[in-house]
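A single protein chain has been omitted; all remaining protein chains appear in their positions.
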Amino acid sequence: METVKVTIDGREVQVPKNSTILAAARAAGIEIPTLCYNEDLDVKGMCRVCVVEVEGSRTLQTACSQPVSDGMVVHTNSARVRQARRVNVELLLSNHPQDCLSCIRNQRCELQTLADQLGVRELRFPHRVRAEEKDISTPALVRDPSKCILCRRCVEVCHQVQGVGALYPVNRGFDTTIAPAGGVDLGSVACVQCGQCSLVCPVGAIYEQDHTERVWAALADPDKHVVVQTAPAIRVSIGEEMGLEPGAVTTGQMVAALRRLGFDKVFDTDFSADLTIMEEGHELLERLEKGGTLPMITSCSPGWIKYIEHFYPDLLPHLSTCKSPQQMFGALAKTYYAEKAGIDPANIYVVSIMPCTAKKFECQRPEMTDSGYPDVDAVLTTRELGRMLRESGIKFSDLPEEEYDDPLGISTGAGLIFGATGGVMEAALRTVYEVVTGETLASLDFTDVRGLEGIKEAEVDLKGKKVKVAVAHGLGNARKLMDLINEGKADYQFIEIMCCPGGCIGGGGQPIPTTREIRQKRINAIYRADAGMPLRKSHENPAVQTLYKEFLGKPLGEKSHHLLHTQYTKRVKYPEKAAEV
Amino acid sequence: MSYFRAHVLVCAGTPCMLKGAGAVKDALCREMERAGLQEEIRVVETGCLGPCDDGPVIVVYPEGVMYSKLKPEDMSRIVQQHLLKGRVVEELVYRPEKGKTKPVVSLEDQGYLDRQYRVVLRNCGRIDPDSIEEYIANGGYEALGKALTGMTPEQVVETVKASGLRGRGGAGFPTGLKWSFTAPITADQKYIICNADEGEPGTFKDRLILEGDPHSVIEAMAIAGYAVGADKGIIYIRGEYHLSIERLQRAAARAREMGLLGKDIFGTGFNFDVEIRTGAGAYVCGEETALIESLEGKRGEPRLKPPYPGVAGLWGKPTVVNNVETLANIPPIILKGAEWFRSIGTERTPGTKVFTMLGDIANQGLIEVPMGITLREVIYGVGGGIPNGRGFKLAQTGGTSGGCLPKEFLDLPMDYDTLAEAGSALGSGALLVIDDSHCIVDVLRSFMKFFQHESCGQCTPCREGTYRLYELFSALADGKAGQDVVKLIKELSQAMQLSSLCGLGQSAPNGVVTALKYFEDEILRHAAGECPAGVCRALTTASRAV
Partner (left out) sequence: MPVNSATERKKSLRQVIAEHNSDPGALLDILREAQEIHGYLSTAVMEEIADQLGIPVSRVYGVATFYTLLATEPKGKHIIRVCESPPCHIRGAVNILETLQEVLGVNPGETTEDKKFTLELTSCLGVCGVAPAMMIGDQVYGNLTPERVKEILKTYE
């Protein structure tokens, strides 16, 4: 690789040509403060915090964007640099609510950290805050435009990564805001509530709707039997939220922590993930045999479901009719489990711990009440669970490992890998192969569908019958596959789509930051945990087998249809235009 | 073309039109018809003739007599006396310096123009802008022919480089150098963009060039296209400039009809065509990368540089963006050579500059003078001094993003580098003269009001800073600011100049920074509750500062 020599703060470094000053400084062990910069996103150079002095330049240059050149001399800490940085941060703070103590991002805020780091100790400009109210119109997210610092990370994620485009800069100059079109709230536009915006927001301008209060209230209610389910991705991310390194697998501690919070039963969504494979796998086989709509597409990810409902409503017949594992769990908790435990389902309160904000939207969809009650009562994201654990003073890393409760806590590695992109596909293939061929797989690892590549393909030989599958994560990638279907160019039989980049481990409710590197570490943790499981195929889950024996009968049976399957709603992309017609 | 014994040029520049040039022209035509002259004398609407303050203006050729401040009822006398009998109507003749008696008889040797040197405005007011024939008759499209048939693209770039021509949009970047970045790049598509998004307050030179001589810009774009290997030109023009847009469209259509645009121009195999696109009201789109964003159908927000447009511009393709006035210089440079161009103006900045003179100055309007002319020569010479017996307080050169220069700078030669060293800018050539009845705080507040309205809102220092400076100067004007505000203004201005993303934010505080240097006392007195000029209503008037 071609390299150039640059001098930064008197230190010479040899760095690859075309490196930015920021990268070169890091190579020299010098940390330049940044704000709008995010390693996974396009360089924006808007906040003007990372400015540095480049000899020969009249003005300061942004380290995040400026490429180095041979012989360049850079000063990252001159008086002019310090003053410009401080003034810029002071300007942002003067236009900010300054209610840090009660902000949801208190002590986890990039602006707050920066102000401290740069030594901003007084705010000399009059305090002015954009007089805009909080937008609480969606069940999943809260927008607080008064806190927005206009870094536009959310805009990029929403447009470029997810291809949704719900938010965009509006107006100009001092009046600029980031908002949906037409001056309406987020709930009125085609937002899928994936929460990827909340994951990149440096401050408290977009965050999850908080369910912790209602969960505390349920836990305190002596008449309520409160059960909790944990999504596959939580065990590889809650540790991070509690201060451990990314990629730590903390299943046992998490179970213990939840018991200490006071949940009556600690169950596992991995159980209903195994169940999903049984239902969805048989649905695929049925469609293959009976000539149903193909390719069949997975339906576990509620952000993805809302996306296809808004953007590709004509393709809804391609979706599997299976409810997501969260909703299957809820429906069974208030029927099968209630019956088995002899508890009135009216008194059962189901809490989900999810890596996802869209799950908050999903659980309040009107069709998710097949048990006769809301199948799921409250959804906590990983971040909210972290807040509850901190509030209750639980020392997470010191906890002993504990086991899930029976029967809805028993699962296999197949259910666990739902947390990573490609996991549903791999779990389905493990089961479908063995069901169709009657043979045992030599290797359970379908590595073609693993990893962070945007769209992955694989072909499986089911004893002479070839099945072609595809996996996409991130809605921008999903769109590409949908367009292929529309153009008649998708020769797949089965497609897995996860709304968020990396799958659920990269969900909008996950710890902040969630970078590409961290996503990869969580994925590695998922497959490490899978490899260590005694059972790794959904059809071998004894609790699932018992469930069919005792309650459901058979996959796709009548009871399954009633409790575990659902239908979808065509939604509009353009509400005003639709209202006109 | 039939022969006319005389031409009457009626200035149809916007200032004259506002003053009733339309009615004057109608009356003229009526009177000529009554006198039966319509077959032998031709009436032509032209672009700006210059002395806008004294409009409506007409010039009668071949004598070149300029009449000013005309009313429709004057036309009968001009037709009867001048056009029929050949006698100049003395009392209507334009007098450049008020109160002095000597009227100007010939346009060529009149006092108004004798300090001027017309390169860019060579055709403005002399030809019918809607007539490609007249443009050609005055040497138009000869430069394009010379370049295409007698020069290699490299030679064209070299000639422009050697001429020392610098961008007239404001930054003063050497034009030939700009072209030389784009020329060697291999690309399936390159673009020439003419930046006609003239928004700098007090600047209307580009509009008058386009209204008065649209072909000169089209010809220059074709030459630029040949030089750098681009076959597509785009003129991005302010949406408010209705007349310029119409004239450009007609000019491009005529050039196309005559084979001067389109395929295989002059049989050389060179293809070039232009498209006219309009802005929608955003000052920042004068910044070349914001302009490109706007052309791509986006918010006009400046891009980070590098990459520079010369390498990756419109749709990621190599793009040369040149200002209208810059381009209008190109055909004469190609025809007359780099040496000729260097003989005008100064060593570092050859050529002429078109200035718009505004504010408290006797002769408002447009002039073209050699680079390096002093403020004093412009204000007290061509400009006719300061009216109403007031004294000179300051001049802001370069438009609202320029600095405020007090009388110590009156003898400063005006070119890019000298003005930049003084903390101001040559910029677009707007020259705002402010007399001593005005208050510096009130003036600065007006500057900042402009910028906080026009900041695109992308980067922190400009978005928040322009608003805060406006707020701080409002506080000073309202008597609500303390002495420490000056330190804050200084720090903020410096941060904006040093760390804003584009030229808008970097130059927005120039007026403030220079005013803090030269008028600090007046600003501080506001903090103490006094407005020496007696302008700020909330404050008491102290004894007048001289």
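Of note:
Chains: A and B, in written order; residue numbering restarts at 1 for each.
Please note the rule applied: a contact is a pair of C-beta atoms (placed from the backbone, for glycine too) under 8 Å apart; a residue touches a chain by one contact, two chains touch by 3 or more.
This is a predicted model, so every value here is computed, not measured.
The hidden chain makes contact, of the residues B:42, B:82, B:247 or B:299, with B:299. Residue-wise, the contact with the chain that is not shown comes from B:450, picked out of B:270, B:450 or B:467.
When the omitted chain is restored, the residue from A:165, A:292 or A:557 that touches it is A:165.
For the options B:67, B:94, B:135 or B:241, the residue in contact with the chain missing from this view is B:241.
The omitted chain makes contact with just one of the residues B:183, B:221 or B:434: B:434.
Seen from chain B, the chain kept out of the figure touches residues 14-15, 18-19, 52-53, 55, 198-204, 207, 238-242, 277-283, 294-300, 315, 356, 358-360, 364-365, 396, 400, 430, 432, 434, 438, 443, 446-447, 449-450, 453-454, 456. Against the chain not displayed here, chain A makes contact via residues 159, 164-172, 180-184, 189, 573-577, 579-580.
Rule of thumb we're sticking to: only the chains that are shown with their structure count from here on.
In this assembly, the C-alpha centroid of chain A lies 54 Å from the C-alpha centroid of chain B. Residue ranges on chain B touching chain A, taken from their complex, read 282, 299, 304, 306, 452-461, 463-468, 471, 484, 488, 491-492, 494-495, 497-501, 506. Residues of chain A that touch chain B in their complex: 43-49, 51, 59-60, 62, 65-67, 80, 83-85, 87-88, 91-92, 94-95, 124-126, 150, 169, 171-176.
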